[in-house]
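One protein chain is absent from this view; the other protein chains keep their places.
Moving on, here comes subunit A:
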Amino acid sequence: MGYDLKMKVWRGDATGGDLVDYTVPVEEGEVVLDALRRIQATQSGDLAVRWNCKAGKCGSCSTEINGKPRLACMTRLSTFEPGETVTVTPLRTFPVVRDLVTDVSYNYRVAETVPAFAPEPRPADGQYRMQQVDVERGQEFRKCIECFLCQNVCHVIRDHEENKQAFSGPRFFLRYAELEMHPLDTNDRRALAREQAGIGLCNITKCCTEVCPEGIHITDNAIIPMKERVVDRSFDPVTWLGRKIFRRDQLPEAQVPQGRAE
């Protein structure tokens, strides 16, 4: 059964903007993105909204809906009370381009600074082999669709623009963890996680986990394990002594990719 949905949509660009009221007819079972596209089709043809797969897999339609970072295509209108006004704004951590579209290139710059997978040399038969348990461990991390909702909600950069220089954010701690836990990888990224990615800035308030549309346990399975690995390397005198005795401190550590560091 259809009804009229009241919406407030932020319209504007970097020079200014405001929440604009809309009333849009919607149908049962629709999502916020459907309502936005109907506004675009019937009322404001110039409304800028980024979307692609409409199935929660491309990560394009990240917005803030009633103040919460969410995918517009995965937010059902039935989650709101009847008569409730739905407010949609762009992500508030990144520079706005226009209306609901933001410039997320900060994330791509950070991505370039994460040392790539560096596998050990192939065995004589040329085939890498991994056991199933080791394969499964990283699967959760590879579910990331790069919607950057975790980056957007992280208060370290959301509330402190200056920290963008020193902090990589949850999405990239996920990447660090994925590579650090990979049995074939040879890089040691613990020093970089602390010094370049700024993992010490994270205070574990778990907002990244709360907003992840893929349900990845970012904090418990990636950030905290990375923090513990950093403790192993930098703050634990017992493991420090062990590294000295077994001369593991002479193993090479990962370097920031040439010419990519900010």
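Criterion: a residue touches a chain if its C-beta (ideal position, glycine included) is under 8 Å from a C-beta of that chain, and two chains touch if they have at least 3 such contacts; residues count from 1.
We adopt the following convention: contacts and distances are computed from a predicted model.
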Chain not present in the shown complex, as UniProt names it (candidates "Sugar ABC transporter ATP-binding protein", "Putative circularly permuted ATP-grasp superfamily protein", "Deoxyribose-phosphate aldolase" or "Succinate dehydrogenase"): "Succinate dehydrogenase"
Selected residue (touches chain absent from view) among A:T23, A:T42, A:S78 or A:T205: A:T205
From A:P90, A:P115 or A:G169, residue that would touch the chain that is not displayed: A:P90
Residue, one of A:V110, A:V153 or A:L174, that touches the chain absent here: A:V153
Missing-chain contacts mapped onto subunit A: 10, 12, 14, 16-17, 19, 64, 66-69, 84, 87, 89-90, 92-96, 102, 130-131, 133-134, 137, 153, 155-156, 158-163, 180-183, 185, 198, 200-207, 210-211, 220, 224-225, 227-229, 231-232, 234-236
